[in-house]
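Missing here is one protein chain; the remaining ones are kept as they sit in the complex.
Right, subunit A next:
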Amino acid sequence: MNRGPFIFIGVLIIVSLSWAVTLVKPIQEGGNLSPIGKGADRVPTLVEGLALRGREVYQEQGCVNCHTQQTIAVTGTDIERGWGDRQSMPLDYIDQSPVFTGYNRVGPDLANVGTRRTEAGWHYLHFYNPEITSPGSNMPPFAFLFEKRKIVGEASNRALDLPEGFRVEEGYEIVPSADADALVAYMLALSQAYEIEEAPTPEKLAYK
């Protein structure tokens, strides 16, 4: 081992082997999935319009550092928690780049948050100050995605309806920014509530 080229070639062979076996091979085998069905029946459902911009906000704010987007059915209690009905599958993610599968669940999983929390108003309040909707949460407030402005003439119909204790001083209102609108649209669009035949569900696993 006294020569540089020997070490270089040895290391190159080992790392390339790992690359070929664990990355290239599975991508060739399973990395060419296509969607099933068309239009409203398309699987997976497309995230479109404002929600796509919301996806960018999600990435910019680094939400992935606290939230996963993968339901796990083969183990754990995700299904009992109501975070999904079935295991997330590679097919769910084929339209996404980058993917937000995530690493850490400081907060709950968001793969199906759009089916779980269907009210836009809840999300606006939650982003403005999580203490309003989830007291005790350690999610930071995203008040910087909202605008505090003086009411001139009539109050905006888009202003947040803040509960007692969180209201701003008289004559001011809190209005969501375009980014907040997009992020909420994305939250509402996040859903894997369609069937994938081969996806493990608690029922299928029980028969095993």
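Criterion: a contact is a pair of C-beta atoms (placed from the backbone, for glycine too) under 8 Å apart; a residue touches a chain by one contact, two chains touch by 3 or more; residues count from 1.
Everything that follows uses one rule, which is that contacts and distances are computed from a predicted model.
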Among "Sodium:pantothenate symporter", "FAD-binding protein", "Cbb3-type cytochrome c oxidase subunit I" or "L-lactate dehydrogenase complex protein LldG", go ahead and choose the protein name stored in UniProt for the chain not displayed. "Cbb3-type cytochrome c oxidase subunit I"
Considering the complete complex, identify which of A:M1, A:V152 or A:A206 is in touch with the unshown chain. A:M1
Looking beyond the chains shown, say which of A:G39, A:G136 or A:G153 touches the absent one. A:G136
Name every residue on subunit A in touch with the hidden partner chain. 1-4, 7-8, 10-12, 14-19, 21-23, 26-27, 29-33, 59-66, 68, 70, 72, 74-77, 80-81, 87-90, 92-108, 130, 134-145
